[in-house]
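Before I ask anything, let me first share the structure, which is written out below as structure tokens.
Excluded from the complex is one protein chain; the other protein chains are retained at their positions.
The block that comes next holds chain A.
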């Protein structure tokens, strides 16, 4: 036991004396969560639109007022000619243009039909889509208000309710993802680098020729990172609660326990990587390419898994991060308990056991 504690003490010296790893450990999580929380967002807010109003009557004015009054849009200018729309788009300031036809009000009353053209800048398709939907919704809303007194025989009134994230804050989506990435990065990359560093510097040779058993070396490497990752997870949760007002509906204890499980899964992956990689460079590349990219692209963090082609969906299932994101989204946003996430938890436990088993089998007690 004394040997073991001595080993862990040495690991902490390494971590605290290496500025680079300290930065990755503590600087990155905070920077990432703030970046994703504040800067990187796909919400529609204060989108600038321009308006070409050929009729300039009471109805169009009402509609324009309604649109500008919403927090989603700012009508920044009126233009007079159709040719100016293109110029306005090219200047890049506006994301959409509205074109009211001539005699809008009269057409609406006499022919029960008036046309409005919505032109959006589709260089960013998602935003363009959202803008169109939002404007449509505002128009529908306007019509409903107008028709209140009139009896229509058939009518479908959709009543939508956004549950778990009623304000559609994208930070709610990013926090679980960022937490997953950071825990994965810190745990898997840092352990694999710290084990391969011993190989590279030749100190592994001395450790092998010592009474330390392989599992003592590995556990000794892992314990400091479990400790630091738990601190990291706590920092991220606190930041998201206090800065982004993210609710934790479920049990904090369960959230903590699941995070520890995922940390151990990632550490096991890190150990597995270090048994394959001979140099720190290689360990870093494998961690970045083999872990980070799939976590970002395939875990359902940014792109919904259900809209991926079947082969990618299968691949996404072998990524531990996917299951962890489902678990923490469930706990934080939906407030579910173990009864709803036991399947995902079991999958993570299974993966951890597999990784540890493989690492123990591949760990070399000699140099070849």
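Rule of thumb we're sticking to: a residue touches a chain if its C-beta (ideal position, glycine included) is under 8 Å from a C-beta of that chain, and two chains touch if they have at least 3 such contacts; residues count from 1.
Quick note on the criterion: contacts and distances are computed from a predicted model.
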{"item": "Omitted chain, identified by the protein name its UniProt record gives, among \"Fe-S oxidoreductase\", \"CidA/LrgA family holin-like protein\", \"Amidohydrolase-related domain-containing protein\" or \"ABC-type multidrug transport system, ATPase component\"", "value": "\"ABC-type multidrug transport system, ATPase component\""}
{"item": "From A:80, A:150, A:163 or A:209, residue that would touch the chain that is not displayed", "value": "A:209"}
{"item": "Per the touch definition above, residue among A:31, A:109 or A:201 touching the missing chain", "value": "A:201"}
{"item": "Touching the absent chain when the full complex is considered, from A:2, A:91 or A:148", "value": "A:2"}
{"item": "Where the missing chain touches chain A, by residue", "value": "2-3, 5-7, 9-10, 13-14, 17-18, 201-203, 205-212, 365-368"}
